[in-house]
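Yeah, one chain of the complex is gone here, protein chain that is, but the others are all in their spots.
Right, subunit A next:
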Amino acid sequence: MAATEQEILAGLGKIINEITGIPAADVTPEKNFVDDLDIDSLSMVEIAVAAQDEFGAEIPDDQLKHLKTVKDVINFIQA
């Protein structure tokens, strides 16, 4: 069964906290990775690989650059 939005959000929060130190509670759907969370492109690659392991959804490089917000990633994983 596919993960719910809440499950993915919680999983992303944990991954982002592990990689960047940003508190998981700050990882909310509307947050922009660059503007709000100050996550650089190298860390985004780490997050994408970790998310792939966690949720089994591969995020190709040409898609990754279009995923601007946490919600974008949730939608991509759910799609």
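Basically, contacts are C-beta pairs under 8 Å (C-beta built on N, C-alpha and C of every residue); 3 or more make two chains touch, one makes a residue touch a chain; residues count from 1.
Note that contacts and distances are computed from a predicted model.
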From "Rod shape-determining protein MreD", "3-oxoacyl-[acyl-carrier-protein] synthase 2", "Ion-translocating oxidoreductase complex subunit B" or "ABC transporter permease", the UniProt protein name for the chain not displayed is "3-oxoacyl-[acyl-carrier-protein] synthase 2"
For the chain left out of this view, which of A:Ala3, A:Ala24 or A:Val49 touches it?
A:Val49
List the residues of subunit A that touch the chain left out of this view.
17-21, 42-43, 45-46, 49
